[in-house]
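Note that one protein chain of the assembly has been removed; the remaining protein chains are unaltered in position.
Presenting chain A:
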Amino acid sequence: MKSFLALLPFLMLATTVRAEQVVAAISHPSVEISSSFEGETLTLFGNIEGRVGGPSPYEVAVVVTGPLETVTVWEKARFFGIWSNTEAFSFSSVPSFLQILSSRPLEQIAAQDRLLELYLRPEAYLVPADGGTKAARRYGGELIRLMREEGRYGLRENAVLFLSDSLYKARLDIPSHASPGPYVAQTYIFRDGEVVARKTDGFSVRKVGFERFLAQASTRSPLIYGVVSVLLALAIGWLGGVIFRR
């Protein structure tokens, strides 16, 4: 309460003076998957404008999410001596990619509840706000762990670097197995534990050229795709026989 009273003059000042704004951008508007795609590194950068400068520094947290998917977590158990999937728990609308980048350890930036509210915690995407069932928490935890192991989820609390008091940048690695689709980068500027500015940016990960053609053909006209695959196999088999015939 005491600290709140101490802050009061500044807060009042903040409302009278123009509030902060963040101008943010991403180095690539889209990540293109071609035959030689091995992942991509993007740079997110931004500038905090308005009433810059003050008693405490700005902190930045960016959450980048990939296309939403339905993911099932399977649990194995021994069944007649054989390990098999026995229990399952499905989560709908789970981001296939989730990276949280920040300029400081998140718990030093804002309170836990606030982080959950802003979806700056992976759990926020899986478990309802009331905490959900015990199973949801348990399987949700495993989902996050497995996604981390696959390099899809990550938390890097020193990824956002300040180049000046207001100018920052962050590196974002898109792995080669990232799902194609729309990606969203939500940027929050914090000061004293509260969000003072926010911005949403987007980019897309998409297959281009021949890879795009193949992926579309396999889903839009699977019969033709299958027939062409077989003809190709027959041709290669025949050609191999012709070339190497002795």
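Criterion: a contact is a pair of C-beta atoms (placed from the backbone, for glycine too) under 8 Å apart; a residue touches a chain by one contact, two chains touch by 3 or more; residues count from 1.
Criterion: contacts and distances are computed from a predicted model.
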item	value
Among "Sarcosine oxidase subunit beta", "2Fe-2S iron-sulfur cluster binding domain-containing protein", "Urease accessory protein UreE" or "Probable membrane transporter protein", UniProt-listed name of the chain not shown	"Probable membrane transporter protein"
Full-complex contact with the absent chain, from A:E69, A:E123 or A:E157	A:E69
Touching residue (missing chain; options A:I33, A:V60 or A:L115)	A:I33
Residues from chain A at the interface with the omitted partner, ascending	33-39, 69-77, 81-85, 88, 96, 139, 142-143, 145-147, 176-177, 179-180, 207, 211-212, 214-215, 218-219, 222-223, 225-227, 229-230, 232-234, 236-242, 244-245
